[in-house]
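One chain of protein is taken out of this complex; the other chains stay put.
Letters are used for the chains, namely A and B, taken in the order the chains are written, and counting of residues starts over at 1 for each.
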Amino acid sequence: MTDPQLPQACILPEGESPTPVLPRGLRRVPRGVDELATEHLIVNMGPQHPSTHGVLHILLELDGEEIIAAEASLGYLHRGIEKLAEHRRYNAVGTLLDRADYVSGIHTELAFAQATEQLMGIEVPPKALWLRSMFSEIVRITSHLVAIGTYGLDIGAMAPFLYIMRDREALLKVLESVTGARMMFNYVRPGGVLADLTPEAEPLLRQFLKTFPGYLDEYHTLLTGNEIFQARVKGIGVIDRATAIAFGMSGPPLRASGLGWDVRKERPYAAYDQLRFDVPVGADGDCWDRYFVRMEEMRISAELIEQCLDGMPEGEVSAKVPKVLKPPAGEAYSAVESPRGEVGIHVVSDGTDTPYRMHLKGPSLMNLAVVDEVMPGHKIADSVAIIGSLDIVLGEIDR
Amino acid sequence: MSSAVLSTALTAAGISAEVSDEAFGVLARVAACDIAGALMALRDGDGAFALLVDLFATDTGDELEVTYHLRSFARDEDAYVRLVVQYDAEVPSVWRVYPAALYPEREAAELFGLTFPGHPNPKRLLTTDEVELPLLRKSTPIRTNEEVHDR
Partner (left out) sequence: MSILVRVLLALVLMLVNGVVLIYMLRKVLAHLHLRVGPNRVGPWGVFQTSIDVLKLLTKEDFIPAAADHWLFRLAPYMVFVPSFMAYAALVLGPRTAFSRLDTGLLYVFAVLAIVPMGVMMAGWASNSKWSLIGGMRAAAQQISYEVPLLLSVLPIVMTAGSMSLTRIVQSQTGYALGFIPRWNFFSPQLVGFALFLVAALAELNQTPFDMSEAESELISGFANEYSGMRFGLLFLSEFSNSFVISALGATLFFGGWLVPGVDPASPVMVWLGPVAFIIKTYLGIFVLMWIRGTMPRIRIDQMLELGWKALIPLSLVWLMITGFILQLVRGVG
């Protein structure tokens, strides 16, 4: 029995080669579960929905509370960043990329700056490298804080979010004093960084580092130790290692699935080859592991900031670069470990002052693809938990 | 070292490829019709390129390049596979080899006017139906708001 009113979007036409590897969200499920001829309910989750983290739109096919199929539908935030970048000079692309991943803009900037430096063969002074590492870690903490806080909101706990926003403020003050902005930094430029630490930045950071372990304990009390929170996230949204690799995931979701691949460790950039840090790895790949990997990463990031403050070399914050950057023709790929995963920038240059082609490899897009596969079989409430645990940013998915 | 691995894996699978060391990594150029077989050989061969990092297209001005960025955890190496096709050409979908290609293929199809036969869900990914495609080809101009409005 077919219903002409139901949207066709979610499901393949019947008989169209469902093979075992096809994401479960794309597999056709027969309507009419039993003799009662009950029908599945197709619900649009988003683009206006409080917990899809922006304008994500997911089509859910529901059998009561249970999700039968899910399909993400994207593009509500498409701004054509890749096209616009082809019409901007190299030093102006950073502002676009800030707006790609608007929660951790500095990483996307950094990837682009590195790609440009590769093309031009610019030697970046050591102080700039250390500053890049330090600010990457600062932004990583702010971004993970948002992820954890909104994850609490998704699960229904409002308090952690506001406690986290209080603590994030300390870091935003540092970012504001050094870069002049709280979100859209445009701090990392080809050749180095915009500015050195301001006099008030270091005491603020030291103060933060002193209080942060206490803050983390507070979040652990509010969320980690909560029986209901554990019941909601443990064993939910399990992504095994093979699935994670097959779907090209990266970042905390990949590490939660048991593969400790971190660009900072495997392809060291900035000053990471001189810093000591561990990469937390999960075991089961469920929402709990993804949550916990982030909590651990924040602790490690705080240690990294301290190492950076202590080991910061003296010198220039930027190499001498021409006002108009004209890299020779060629291609470059540069990857950076952002809070969401591997951000890659592939730049093709044709020798002019604008990139011929710039491709942004967003980790959120790859991490999101697994949603179609993981969601079926869970409850509606779990769909929110799964999306939140993947920590996607729609700006970077839609570009 | 990696280029040798690539060429042996591809020749073992009977696929003619042109492997070169570029500034950004090892690049294998294959024909469009061979791409699924080539990626399969690279994934299951000695290289063990388990991960598709990315897939993107480039408009060279005369034709389209589609690049597959692969990574091997076992060898700790990256490799690129590239194919060149005419505009509006068909490139076989590789989602059976790498499910990760599902979204990027849709994106490339939409923004460059390619077709990926065999893709299970060949809809637009980023734009709505009213948007004129393909946006990322060099022939598509950028217009300001005013220009769009006056059209």
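The rule is simple: a residue touches a chain if its C-beta (ideal position, glycine included) is under 8 Å from a C-beta of that chain, and two chains touch if they have at least 3 such contacts.
Being a predicted model, the structure only gives us computed values, none of them experimental.
Student: Which of the chains on display does the removed chain touch in the whole complex?
Tutor: Touch partners of the hidden chain, whole complex considered, are A.
Student: Kindly state which of the options A:Val43, A:Ala242, A:Ala283 or A:Ala329 is in contact with the chain not pictured.
Tutor: With A:Val43, A:Ala242, A:Ala283 or A:Ala329 as choices, the missing chain is touched by A:Val43.
Student: Just name the one of A:Asp154, A:Asp262 or A:Asp289 that touches the chain not displayed here.
Tutor: A:Asp154
Student: If I consider the whole complex, including the chain that's not displayed, which of A:His57, A:Arg132, A:Arg189 or A:Arg232 touches that chain?
Tutor: A:Arg232
Student: Taking the full complex into account, what residues of chain A touch the chain not shown?
Tutor: 41, 43, 49-51, 62, 64-65, 152-159, 162-163, 166, 222-223, 226, 228-229, 231-232, 379-384
Throughout what follows, only the chains that are shown with their structure count from here on.
Student: Touching residues of chain B toward chain A in the complex: what are they?
Tutor: Listed in rising order, the residues of chain B that touch chain A are 22-25, 50-54, 56, 58-59, 67, 69, 73, 76, 78, 96, 98-100, 102-104, 111, 120-121, 123-128, 135-136, 140, 142.
Student: What residues of chain A sit close enough to touch chain B in their complex?
Tutor: Result: residues 9, 12, 16-17, 19, 21-23, 26, 71, 74-75, 78, 80, 82-84, 87, 118, 245-250, 259, 261, 266, 330-333, 342, 344, 346, 348, 356-357, 359, 361, 365-366, 368-369, 373, 398-399 of chain A touch chain B.
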